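Take a look at this one; I'll ask things after.
The complex is shown incomplete by one protein chain, all other protein chains being positioned as in the whole.
Naming follows writing order (A, B and C), and every chain is counted from residue 1.
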Amino acid sequence: MAVDKETILRISGVNPRQCMKCGKCSGTCPAYNEMEYHPHQFVSMVENGNLEPLLKSESLYLCLSCMACVQRCPRQVAPGKLVEAVRLAVVRQQNMDHLVPDQIPAMLDPELPQQAIVSAFRKYKK
Amino acid sequence: MQKIGVFVCWCGSNIAATVDVAAVVEALKKQPGVVYATDYQYMCSASGQNLIKDAIKEYGLTGVVVCSCSPRMHEATFRKTVQAAGLNPYMLEIANIREQCSWIHKDIKEGTEKAIILGAAAIAKVQLNAPLYSQTSPVVKRALVIGGGIAGIQTALDIADAGFEVDIVEKKPTIGGKMSQLDKTFPTLDCAACILTPKMVDAGAHEKINLYTYCEVEKVEGFVGNFSVTIKQKPRYIDATKCTGCGACVEKCPSKKTPNEFNMGLDNRTAIYIPFAQAVPKLAVIDKDACIHFKNGKCGLCVRTCEAGAINYDQTEEFITREYGAIVVATGFNQIKPTNFDEYLYNQSKDVVTSLEFERIMNAAGPTKGHLVRPSNGKQPKNIVFVQCVGSRGTSCRDKSYCSKICCMYTAKHAMLVKDHHPEIDVTVFYIDVRTPGKNFDEFYRRAVEQYGVHYIKGMVGKVEEADGTLKVQASDLLDNRQILMDADMVVLAAAIEPDPTARSIATMLTASMDTNDFFTEAHAKLRPVESPTAGIFLSGVCQGPKDIPETVAQASAAAAKVIGLLAKDHLLCNACVAHSDETLCNGCSQCANVCAYGAITYEDRLVMDKGVRETRRVAVVNEAICQGCGACTVTCPSGAMDLRGFANNQIMAEVDAICK
Amino acid sequence: MQVNEIEKKEYTPLIVAFCCNWCSYAGADLAGSSRLNYPANVKIIRVPCSCRVNPLFILRAFQRGADGVIMCGCHPGDCHYSTGNYYARRRMTLLFSMLDYLGIERARTRVEWVSAAEGAKFAAVMNEFAETINRLGENRKLRDLRCEK
Partner (left out) sequence: MREIKELLVQKINELLDNGTVDRVAGWKAGEFCYDAAPAVFTKENIDELLYNGFCGANQSKFLVNAATTENRILALLKPCDTYSYNQLVKEHRVDPSRVYALGIPCTGMVDVNKIKALGITGITGIEEDGENLKIATIYGDASCKKCDVLLERCMVCKGKNHVAGDEMLIPDEEAPETPSCADRMAEVARLEAMTEEERFNFWREQLSKCIRCNACRNACPACTCRTCVFDNAKSGLAAKVNNTDFEENMFHIIRAFHVAGRCTDCGECSRVCPQNIPLHLLNRKFIKDINEFYGEFQAGADTTTKGPLTSFTKEDCEPSIVMERGE
């Protein structure tokens, strides 16, 4: 796959070099245990250009986009935006092969958090 | 026409890498008045300076231009050099081709071209230089220390021991500062009070030290050697000459609901109070806002109780004006209240405390008499979590950008003290980095880990929640790559420290500069760390930047040494670059006197010979010992009678012309 | 390298910056020691205080070929001489307003307060000012034709 670090940085607008590796993002993440790669690892792996494992990882779709990590990061690195950017990079590569809003069922489980619906749009809407 | 020598410094590769020094020498040789030009690797070295001295003698130079680093760095050095060779020190100009040329440009052609222009401007200026001579001004042999914490106390003691009078101005009712609130001190674990209170007593009893407690600096005028400071004495409503500090009034006072500042608001105090048992001076003070008498004119219990008759409700603010030769700033710090950090539940849970609050809980003289209990229920905690770097090292608006420096060590101390008293309590420290540069510091931290079994986990706490009377701490363990959710009975936040909020207004009064974090700026980051760039203003303690007690005390003594050096002189050499008025041009209009901040300009009737006429005229006269050389008067003067030596109108215009060629 | 190789090619604007010794000149030094770039056509003249800057100097710079003139001093309230920059602020406000009134491009003159700690701000200000002057091009309205080479 031809996704490079610059693309991710451009999409996300994040500068991972600002990270001081405090791990508050992972400390705060509600989906931590579901994710193979945790928020702080996203930051470090993008910075190191180690994108292959991330692009393939299920973790991309397990992030709730709750943005708690973005809000609490003391260095304003915004790991959530990086996750989002990697996800977008994958989605864009899939050549429009993704959900459109119409495909989201009209009736949803009332227990489903609002955030998840918004997340679905974020993930699948171009 | 001057005979000018030009000396171009390589500064190793600092200049030579981006400026072709040989080309600069060649180009400047052709400038009018230049009789000699050369380059050398390090002009400021002994051999470089000798090169200048030799050339002055050999070529009979009357003016010298050194193309080197900033004049703020070595102007004084080279002035001494030319003086040693018999020239007036003010026959020197520096072209700043390092900070303002080689260091900011990468292209050698660009750098060389600019260096030549800067050199030419300096040559144009030195053409018009004239020998200048300094006046002297007497030094008032008394120092003022602003702030009575450990920094201020140490500075004052050292100055006083050298035989000079010192006044300490402290805004609180007692000296002692933050250190008086601490329990034990790292890395030796000796008790803060045991080492501080003797110094407080010494300061209070020293015949050369005068304490102005419950006072604030109101106004500062003057300049190095001759400051005039107005101090505001806030009313204590207690006659300090009568109060014995017996505390009977405190016992009787019925207003008991004011949060006790000394215990970080963890318990309450009365309206009339003595801050703490070892306070110096040990005097009661009435908190007017809490006192019943000031609310409704009744009560008066303290008056009836006080056998010494020291209570005086009619006291008002008093202003004292004194002269000082030097001023030391020791305004200290505060720990931030982490109220903006909702994720740590500081606002919601009593069991989430700052480290300074924890310090009071641990202190035998504190609100819990030293018993380690949870503020919420008074029971001993089973497990305690420490969170480091709260509000430090961040870039968002709620964070301080700097490292608060002391938190790693005091957190290790807290962890160790908890374990020492109660080995059964589980102690966990969440850290980002453990920073222990200092003598015996890393050993101290390792003892916490190895000997006391404190759990150190690398990773920041993400959030704290409260459930069923305990705190749930969620964090990541970056080394084990797992997320932790653990119970804690108490969470201690190592909140950032910040300069005292009063420092900003004091800096303005002193015209001492501050950085963006409101720490005082030092005159040179490495070589003049205890002096402010404003002459006669010195820095002691955390007001200059975060530091621990040993460093604070070291800096306090260093500042004292600088002050003693200043006060030991009877006279100071004044600035030679002062204003002067051409009496034949002066209209006597007084506009210059209106803008002079120092009152250095007076008007005299003088016999003046102008255009062949001799007449008595009212003309401006500059007191050269008082003039600081700002130049405000020179621009105000419409006739151009007022000019500034060293920065004369024609000199600056010559520089403009050279640059714009 | 030969000096005569260094010759002016196309037009590069010339900017004269008057910096007070205590704050802005030190800020410029800090920009230097932090290795923060700003254009080489910015030339600094050191004055003890912003209140030393005579309107004459500014006109003189334009006369001799400067394309932009900027004055930097301590932030109001932080003047080393207590009050110098307050006077400078009034003088420059009125002078710049007058130049504007005479139809001189107002963006050619500027005042910025730069403290000794603001090296980054100094570099940023100079970069931005140089860009503004680049956009305005050569100063023709306030130049003395005799000074043209």
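Note that in this section a residue touches a chain if its C-beta (ideal position, glycine included) is under 8 Å from a C-beta of that chain, and two chains touch if they have at least 3 such contacts.
Just so it is clear, the model here is predicted, and its values are computed rather than measured.
All shown chains touched by the missing chain in the whole complex, by label: B, C.
Remark: the omitted chain is touched by one listed residue; of C:Asn21, C:Asn41, C:Gln63 or C:Ser115 this is C:Gln63. Residue C:Leu142 is the one among C:Ala26, C:Ile45, C:Cys74 or C:Leu142 that touches the chain not shown. Across the interface with the omitted chain, chain B contributes residues 584-591, 594-595, 603, 610, 618, 636, 638-640, 649-650, 653. Take chain C: the residues that touch the chain left off the picture are 55-56, 59-60, 62-63, 76-77, 83, 86-87, 89-107, 110-111, 141-146.
Everything below uses one rule, namely that only the chains that are shown with their structure count from here on.
Contact topology of the protein chains: linear, an open path with no closing contact.
If you average the Cα atoms of chain A and of chain C, the two centres end up 47 Å apart. For the pair chain A and chain B, the distance between mean C-alpha positions equals 45 Å. In whole angstrom, the spacing between the mean C-alpha positions of chain B and chain C is 30.
Counting partners per residue, chain A has no residue that reaches two or more other chains. The set of chain B residues touching two or more other chains is empty. By the touch criterion given at the top, residues 343, 389, 393-396, 399, 430, 432, 458-463, 474-476, 478, 481, 483 of chain B touch chain A in their complex. Residue ranges on chain A touching chain B, taken from their complex, read 18, 20-29, 32-33, 38, 40-41, 68, 72-76. Taken together, the chain B residues at the contact with chain C in this complex read 20, 23, 26-27, 70-73, 96, 98-101, 103-114, 116-118, 121, 507-508, 511, 513-516, 521, 533-534, 577, 595, 597, 628-632, 634-636, 644, 647, 649, 652-653, 655-657, 659-661.
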